[in-house]
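Note that one protein chain of the assembly has been removed; the remaining protein chains are unaltered in position.
Moving on to chain A:
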Amino acid sequence: MEKMSRVSTALGGNVLTGRTMHCHLDAPANAISVCRDAAQVVVAGRSIFKIYSIEDEQFVEKLNLRVGRKPSLNLSCADVVWHQMDENLLATAATNGVVVTWNLGRPSRNKQDQLFTEHKRTVNKVCFHPAEAHMLLSGSQDGFMKCFDLRRKDSVSTFSGQSESVRDVQFSIRDYFTFASTFENGNVQLWDIRRPDRCERMFTAHNGPVFCCDWHPEDRGWLATGGRDKMVKVWDVTTPRAREVHCVQTIASVARVKWRPECRHHLATCSMMVDHNIYVWDVRRPFVPAAMFEEHRDVTTGIAWRHPHDPSFLLSGSKDSTLCQHLFRDASQPVERANPEGLCYGLFGDLAFAAKESLVASESGRKPYAGDRRHPIFFKRKLDPAEPFAGLASSALSVFETEAGGSCMSWFVDTARRYALAGRPLAELCDHNAKVARELGRNQVAQTWTMLRIIYCSPGLVPSTNLNHSVGKGSSCGLPLINSFNLKEMAPGLGSETRLDRSKGDTRSDTVLLDSSATLITNEDNEETEGSDVPADYLLGDVEGDDEELYLLDPDHTHPEEPEYVLPQEAFPLRHEIVDTPPGPEHLQDKADSPHVSGSEADAVSLAPVDSSFSLISVSHTLYDNRLPPDFFSALVRDMLRFYAEQGDVQMAVSVLIVLGERVRKDIDEQAQEHWYTSYIDLLQRFRLWNVSNEVVKLSTSRAISCLNQASTSLHVNCSHCKRPMSGRGWVCGRCHRCASMCAVCHHVVKGLFVWCQGCSHGGHLQHIMKWLEGSSHCPAGCGHLCEYS
């Protein structure tokens, strides 16, 4: 009640008026402090010590306290404070360790009152007791805090922090006897002024020096601290253990922090380096400052609210030699400029999207995302409006979920697990991977693997049984090759014709040859002209999105369960448009259409898939043997890899890259490879396929990738006896001087796998224990326990 009346008189009798304004000082300021009447401010720095009165329109210099000609270090102020009870009383902390008090009531020009030279190092902070007229507290670089009674010539009591330099001291506003001090090593201590022997409480608040602290004016026990680690933390010290209530992350080390009057959750901060602005934060919303003052051109060194009960006037001094009065209504509000929009993909294809509420509302009638044409995915929309904040920017969060199973990624996981990437001959790897792909219903991928095997494996590796199928070894291969080059446009037609032939059981090598080479070339052709756009233009597609010419040209491999995907009549016209054949595409189209339909029908009845792959292999044999080095295909393979990668199937791209190794690596530029690797590894890790991802990292040849599993490889070990970390002391605990885990068999320290019996807790090297328990059933430590190993 009493407090309320005082507020009204203070504010009622003398309503604060003013505007945002600044005045130039002669020198950089280090600290400022406001008089009780809110009409005067004192500015102190290395070579400035002046009192200004705050008028409506401007600052007016009232008094210069630096008198005398000789520059004295006693006047080089690190901090200044104006007594909140006595308008005539000021104290300054000097960089040379002197604490000076000033009495404005002195009649002479020199207002210096007392000089305390007890500190050995720079005094960082001085603070008057909020209620006692004569009590002054100082905190110094030498690690001591001293309490002075201004009626006496020396300190009343000395508090030793027992740690490093004191950076700030603040009397509690609510608790008469309590003060807080902050230290260079990150600690905060709470003291009782009557007990100088030891602090009441100590806790580590920050990593690195704590530059400042401020008690909450209303909430008893709330203490805000700011540190070099760029954080502002609000602590509740009423609980037995100091509890961190709020934490604000700023962009630079925090030099000063001051609670905003009458606003329970607001505090103002300024920084020590780099950042020149003053921020006012709402501690409940720690990511965006509520207000920002951008007047200063160099770091702000002192901030003070003009009146303890008026939240709209802030004064500040800066290294740029200006003194500013900021009006809250003139502050810029970063929230207004913030873009409250965000987009994120979930692992399983979910999509979360946050946007300004107004935007979302206006478009609510429209379906935000039409499902991909190829993937009939259904989005569910969940509206989850974020907590509205003071009427400022608020955003609506929408989450779109894919229908369960709609784009299930289990194929990815299975493939990743089962693929073989190294350790066997190329042919076997390809076969294995092809088999894996086929079993997962990814025929196109399987086909690709088979092709790769054909391209890169030397004939010696082809099983002899397959050789039997290569009919007419002696037949000239010049012709089919020439054909395939010259008759590119004809390819599909020819291809289907040969297929027709083949379906009749004809296995003449040259026609089959035509088939495969034609396929390859059309394939290449398409990708060159269309790139990644190709699949998007198709109306058909499969779940994985791997639709490629090859797939369409080989109806043998269509999955029997999904017959609707085989729509050759539609597919061919489309491709012809893309290939851009000048001479009468219509004719070709017709020509291609009719035989193919019949061909596919014939296949469906008579042909087993195995057959065709055999024929392909036999072809490759002749191809490789007589004509083409594997290099010939490298451009093709490169395009194929790119195609897969752009399709989103980096798994395929990376797997092929690893399996083929040197054969293709040089053709693909480093950056693209790195990109694929990182994407794939990222995917694997999201699916928690750690082993696979590690294998991929290990097998990769790119420097940037292979160093991935060389980073942060240190393992921290704690002593098994006293639980202390053992860093840097080898395998002997520095505290209990015992070796860590000893092997019960060989009595050496176990540095790798440690296995122990759960019955008697003796153990050792995995190998040793295994060997021991083969021969004996008793514990190797001799404790008599019958250990079991399974």
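We take it that contacts are C-beta pairs under 8 Å (C-beta built on N, C-alpha and C of every residue); 3 or more make two chains touch, one makes a residue touch a chain; residues count from 1.
The working rule: contacts and distances are computed from a predicted model.
> Select, from "GRAS domain family", "Chromatin accessibility complex protein 1", "Sestrin-1 isoform X1" or "Translation initiation factor eIF2B subunit delta", the UniProt-recorded name of the complex's unshown chain.
Record says "Sestrin-1 isoform X1".
> Going by the contact rule already stated, which one of A:Leu73, A:Cys344, A:Ala635 or A:Leu753 would touch the omitted chain in the full complex?
A:Leu73
> Of A:Pro209, A:Gly226, A:Gly763 or A:Pro780, which sits in contact with the chain we cannot see?
Reading the full complex, the residue touching the unseen chain is A:Pro209.
> From the list A:Gln141, A:Thr269 or A:Thr322, pick the residue that touches the absent chain.
The missing chain is touched by A:Gln141.
> Need a quick check: the contact residues on chain A for the chain that isn't drawn.
For chain A, the residues touching the absent chain are 46, 70-74, 76, 78, 94-97, 117, 119-122, 141, 184, 208-209, 211, 228, 252-253, 255, 272-274, 276, 297-299, 320, 728-732.
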